[in-house]
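A protein chain is absent from this complex, but the other protein chains hold their places.
In order of appearance the chains are A, B and C, and numbering begins at 1 in each one.
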Amino acid sequence: MSAPEATHPLAAVATPGLRGAAGVAPLRVSLPVRETVQVMVRRGREEAFAAAMEASFGMAPPAPGHTLAGGAVTAIWIQPGGFMLTGAGPGLAERAALAFVGLAAVEDQSHGRTTITVSGPAARAVLARGCRLDLHTRAFGPGRAAMTQIAHIGCLLHQVDDAPSFELTVFSTLAEPFFHWLVEAGSGDGVVIA
Amino acid sequence: MARYSGLRILGEGFRGNSGWQPAWRKPAPKASYDVVVIGGGGHGLATAFYLAEVHGIRNVAVLERGLIGQGNTGRNTTIVRSNYMLPENNNFYEHSLKLWEGLEQSLGYNVMMSQRGVINLFHNDAQRNAALRRGNSMRLNGIDAEIIDREGVKAMCPIVDLDNGRYPVMGGLLQRRGGTARHDAVAWGFAHAADARGVDIIEHCEVTGMIAEGGAIQGVRTSRGEIRAPKVGLAVAGHTSTLTEMAGFRVPIETHLLQAFVSEGLKPLIDCVVTFGAGHFYVSQSDKGGLVFGGGLDGYPSYGQRGTLPEAEHVYAAGVSMIPALGRLRGLRSWAGVMDMTPDGSFYICKTPVQGLYMTAGWCYGGFKATPGSGWCHAWTIAKDEPHRLNAAHTLDRFREGRMLDERGNGPFFWAQ
Amino acid sequence: MTQPHRLATGGHVDRATRLSFSFDGRRYEGHAGDTLASALLANGVRLVGRSFKYHRPRGIFSAGVEEPNALVELREGARREPNTRATVAELFDGLSATSQNRRGSLAFDWMAVNGLLSPWLGAGFYYKTFMWPAAFWERVYEPMIRKAAGLGRASRLPDPDHYDAAHAHCDVLVVGAGAAGLAAARAAGATGARVILMEQDFMLGGDLLNEPGLEAWRRETVAALAAMPEVTLMPRSTVFGFYDQGVLGAVERLADHLAEPPPHTPRQRYWTIRAKEVVLATGAHERLIAFPGNDRPGVMLAGAARTYARRYGVRAGETAALFATHDGAYDAAFAIAEAGARIAAIIDPRSDSAAMQRAREAGFSVKAGSVVSGTMGGNALRGIAIGAQGSGARGDAVPVDLLMVAGGWNPAVHLASMSGAALAWDEALHTFVPGTPVQRERSAGACRGVNGIGAAAADGAAAGRDAAIAAGFAAGPDNTLPDTLAADHCSYPVWEVKGRGKAFVDLQDDVTTNDIRLAHREGFSHIEHAKRYTTHAMGTDQGKTGGIVGAAVLAEARGEPVAKVGLPRFRPYTAPIAWGAMAGQEVGKHFQPVRRTSLHAVHDAAGAVWMDAGIWKRPAYYPKREDADAWASVLREARAVRQRVGICDVSTLGKIAVEGPDAATFLDRVYANTFSTLPVGRARYGLMLREDGIVFDDGTTSRIGPERFFVTTTTAQAGPVMQHLEFHLASAWPDLDVSLASVTDQWAAVAIAGPKAREVVAGMVEGIDLSNDAFPFMAVADCIAAGVPARLFRISFSGELAYEVAMPAGHAAHVWRAAMQVGATHGIEPYGMEALGLLRIEKGHVAGSELNGQTTAHDLGLGRMLKKKGDFIGRVLAQRPGMTDPSRPRLVGLRSVDPRRQIRAGAHLLVDGRDQGWITSATQSVVDPGWIGLGMLREGEARIGSTILAANPLMGEEVPVRVVSPHGYDPENRLVRA
């Protein structure tokens, strides 16, 4: 038997099309397929880890509240000494495990986390219906990241560009209610699911 | 002092209501008393009343730093019940409930005790089993309890949504003798009756220190001078730690805040007390027409008597989830009280490390219903210098001995109880 | 249809838009821009409600949220909203409203007889009576009181609308869009600060809406604000509370001005606002005066009459009198005169003033040194009596149909007070104003006693600028402000005009000056006691117009100044807010999120009946057509496991990756048993205690590598265990180098259990020798399952030979299907939570109902697991005497003596009539058909073999049960090790 494609947690609900009102600037929602790897640096190995990160992924570990992109991989700060690496697969977890032997614990979370991208002029207003962070341009922006709760569901949020586009990474077993909330919150402007 | 009655009201009405006297005197503190009770909430006033009424100890002062009845007694959701699981608790609360049942007559004051029934809803097998265990424990101790099914819930409170919510209702544990009482009237009624029996109720008298010699209490220092007494009873709810610190010992109490809410006045809508099993929410309707409701603790220690938005949101959301018709009603006012939370959720009525110092405390968010029982047992403990059978297990030392009275198994976390 | 009291021109109503509405079944017409109150007045409707206790006729008293009288039931059916203030309800086409709290018609309410009984229904009368006979309270008195009390009727139908929540952040929040608020927002906005301006009204302007001469400034300012990119204007938004740390709550009404919300539009939105600085520009509420008959329909606040005339183009009366106590009030007389009413008299207790002179010049009859000493009329005002100030005499009667009352201003200090600021007494204004701020907050305009539009605007502009500077911005350009001559608003303090008849300090709750005095006489002399005893300021208006008047009456009785008496504490909400709005979106089905395993669709396809396990949905069982009932399905599934093989989704178990050089040391400390000795490739059952020695959780932990462990927890405790581990790492052992990652969602897991389990697993797993020697009980290894990378565990909860396959969640459905395919020849069946429960009860494994936070390891028969050496959480306190007391209930097995008689969890165990324990779990058995259970029983071990009673008095059951070992099924564990 050969390894099949993984089933996306939102496969059944996130069917392409328009939800809610046919507004002029609907929220654009897509489901990028990502590998997501959690990295937790060992005590006292921060410098060696940074060097390994530079060597293997071409970037430094991002500062608290920030992301850094090195080629196809983005590193997101999630906790003191903790990062999420995301990128197109396959094999990111193995790469990270190899790169960080003795320097960090590495856990593949590709199936455990589900990423939803939201984009468009309405994005901030829609997110504000559940997100308690200040996402105004003066307070947030591309390259910024935060672990928070959105609509009472834990969420790793980071801003990708000025469209603005945000990536929302949630626990896969809660992706469906999260998605439901998002569509509901955006229904006044309309939500286009890619 | 003349007693209250319908007849007297009639007479006074004809006289322009000019003959009414203060419901309790406002005496200046004497230099000494046989017993000083600290705290003019329901528990302190009830302690004084039962000291006088049951034990004949009338040379008693109740010291209240502000106004009587303005602490938790005056800011709670007024639910009265005895549906506890552990025999140490349910027998005590049942005793209290029986005192409630005759309270109007013993006080000569209408505290508007209303036995309209308390339903605790359950939503799944595990909750139902816990309700059965609790209800059966009550029944085996001679306390009324019923298990009702969905139809039973519907019959008692038709506007509860049995099906539509996230957690459909499976049934409820009903105690018909449970209900509500008018919070303020409880304080005033005990004050009125205690005063009539000679107790001095001294408001605006804050206890600022304890006088003790050789490990025995001698009296208290107050904002109105020293007051001597060989026996002192503490009944200060969320402020217990402050007072025990004055006496030189720490207690297993953390003070947390709990909010309560009242809606605009409505014609009768909810004829019983209902508690939601799937979130923190309970509601009843006051005789004035407002829906009185509340939920869980805000989650962090506070003496601030004011709450926070997230817990309020939860309370309102749980309310609409249980009763979707509430959506169009309006919240009128919200406030909070400071709770003396214990690490097992049960109370203390006991002696303390200081001889002659007694306390009733640790009532968490459930002490209103205990008011007469607490006063009764506290008075007993003070008068006899030993606990009554009903409060023998409720010591401060039970944790040292590993004899917790943890009804729900939530463990040694004050804020989780 | 005509609107006889509507002016031809002027104001902010759109006469071209006609809106039809009904009140008490009669149809009327109004205009866009009207409130229900202004439209009713335009149509000459003056009697709108009945009072709370005495059922006295009441009319529209104010033009805003402070309204005590004009409360109606708005809309019908499921959308009925009781107690809606007509004075702020925006008119829409088709609106219907009904008067409330009456028996009979509004004009003839037979409950009005209560008015005659008032000497006996004074403050607190119910506390003194209704006590005898005792049984009557519940059955007679209380239902009577409750029916009489209360205001409107709630709909009993589910609210059909939905609500929304949203979060805001700003540098400066301005509350109130009157002259002060508009100027504040503009000044703050000019600095570049992010500004939010919230106004509860549907129009921005506050009192400016009554000033035609300043309309140009208002429009220009609003337009300028709208053009500022960082300024957000939010009309129809009530800021209801000021909380800690600069957080305020508000409700925005998105659809209350429409018949019903358009598609995809919530009715209201609840806002949480985090503001660096706050400007409160909430204006002031006009104060009533307590004179006999001050509640008759036709008695109205002066500012309200002015607002009806100027803003709504409505003449609130034809022949009017003004009872003024300050110069600022006189504009009401001019306004109503301009509107075509005749001014019959202006009554003013003062001897003379600038405004009095101007009024005389305008030809009005000004009665200086006078007060209104009474009113005449029935359901409407017909006249007033005018007496000399201080004389107590009733004086001359003057026929009027409108009496405008201006007792002075009560600054709207509610939010400032809620923010923690003490209130300060202003001797000149005879009122309370906000004291020194505690939070980053400032008041501006009328809400701090700065009256007059020009002064208020200047005050607002300064406050807005200061707030922005305090938030870190540099001052922007100044803006032009309205330049008006301010009338003197310092009122002459006339709180009460004594005389015969009821003088109300609280119109809604029917609290009279005599009630306040009675409270004082009975010792309720503190304002908080007096409030509670009389219910003064406890109505839906919370005493906005009369609260301070009651305090003043009390002050007089006490012989002390009002400043000393103070006001009752202000609390949220500044105005009542819809329950639905506070509840937001997460209600009903969305009260909590539904957590689903990656096999959810698979179970659905298999016809699973779902059950809630915390927020998870889990299959309870999978009914088949031939199953007679649910028990038949459960027994069938369990039998499949005992006899053949079954498969079950166990993905909900918590999974934690514990890694690092100190991982083993750490686990030794958090578990009661030892993990450092566990070889790589093996799993061990672990028992975790709380620090108090009570069992916290259990689960299997596997050693994946020398420094890598895979910990599983129970479903319910996954979160708490993670937090427990993190807490102890941070607080007790910060020296340990261990990292924790929750991998619950990453790994799905299925249990494959039963005598044929090995065959099924062998048919789908590659890379492992499954022989008992190579892969014994408690072995763990990575593998390929059905082509996907997986991890295989040989562990068993059912008591059968069993495996668990864990795989990345996205592959779980594929693996499940493969197992079903391979298992088909072995008769595999999926089993749900019910069968899982049955199997573990038969086997004697404890679960949530035994690990209930009250049991020790010893209670559960697991005492021997506690290691003898080394520290671990719970070790010390588990040794307390009460925890090791031999009389504690112990885990036992139970079996119904008559196999057909059901026993239930929650029944108590009676030995010789004494309550000795309870049943924790119960089920039917498949191994030995009949009802069995687990329970906690005092002296449990000693009682094995005896027969006791399972008593369930709640359900009238008493069932003899035999006490047996909890480990009745395969006690030697031969099957699981086979």
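Details
Following the convention adopted for this analysis, a residue touches a chain if its C-beta (ideal position, glycine included) is under 8 Å from a C-beta of that chain, and two chains touch if they have at least 3 such contacts.
Going forward, contacts and distances are computed from a predicted model.
Per its UniProt entry, the chain excluded from the display bears the name "Sarcosine oxidase subunit delta", taken from "Sarcosine oxidase subunit delta", "Dihydroxyacetone kinase, C-terminal domain", "Molybdopterin synthase catalytic subunit" or "Acyl-CoA dehydrogenase". Within the entire complex, contacts from the absent chain reach the displayed chains A, B, C.
The hidden chain makes contact, of the residues B:23, B:51, B:253 or B:364, with B:253. Although one chain is not drawn, the whole complex shows that of A:45, A:132 or A:180 it is A:132 that touches it.
Contacts to the hidden chain, counted on chain C, fall at residues 243-247, 272, 274, 420, 438, 691-692, 723, 726-728, 730-732, 734, 870-871, 876-877, 879-880.
What chain A contributes to its contact with the hidden chain is residues 64-65, 78-80, 82, 132-133, 146-149, 152, 154. One chain is missing from the display, and on chain B it is touched by residues 239, 241-242, 245, 250-255, 299-304, 308-310, 343, 399-400, 412-415.
Heads up, the rule we're going with is that only the chains that are shown with their structure count from here on.
With each centre defined as the average position of its C-alpha atoms, the distance from chain A to chain B rounds to 49 Å. Centre-to-centre, using mean CA coordinates, chain A is 32 Å away from chain C.
Work out the mean CA point of chain B and of chain C, and you get 23 Å between them. Within chain A, contacts with two or more other chains are made by no residue at all. Counting partners per residue, chain C has 165, 272, 586, 590, 594 as the residues that reach two or more other chains. Touching chain C in their complex are the following residues of chain B: 4-6, 8-10, 13-14, 16-18, 20-24, 26, 67, 69-70, 74, 87, 102, 104-105, 108-116, 123-126, 128-133, 135-137, 139-140, 145-147, 158-159, 161, 164-167, 182, 184-185, 188-189, 263-269, 278-279, 285, 287-289, 306, 308-309, 312-313, 316-321, 324-335, 343, 398-404, 406, 408-412.
Chain A makes touch with chain C in their complex at residues 1-4, 6-9, 12, 20-21, 38, 40, 42-44, 82, 104-105, 107-113, 128-134, 136, 138-139, 151-153, 171-174, 176-178, 180-181, 184-185, 187-188.
Contact residues of chain C toward chain B in the complex are 52, 78-83, 101, 119-120, 122, 125-132, 134, 137-138, 142-143, 145-147, 149-159, 161, 163, 165, 241, 243-244, 247, 249, 270, 272, 514, 518, 521-524, 526, 528-529, 532-533, 535, 538-540, 542, 571-573, 576-580, 582-584, 586-592, 594, 611-612, 690-694, 696, 848-849, 852-854, 877, 880-885, 904-908, 910, 915, 918, 920, 951-955.
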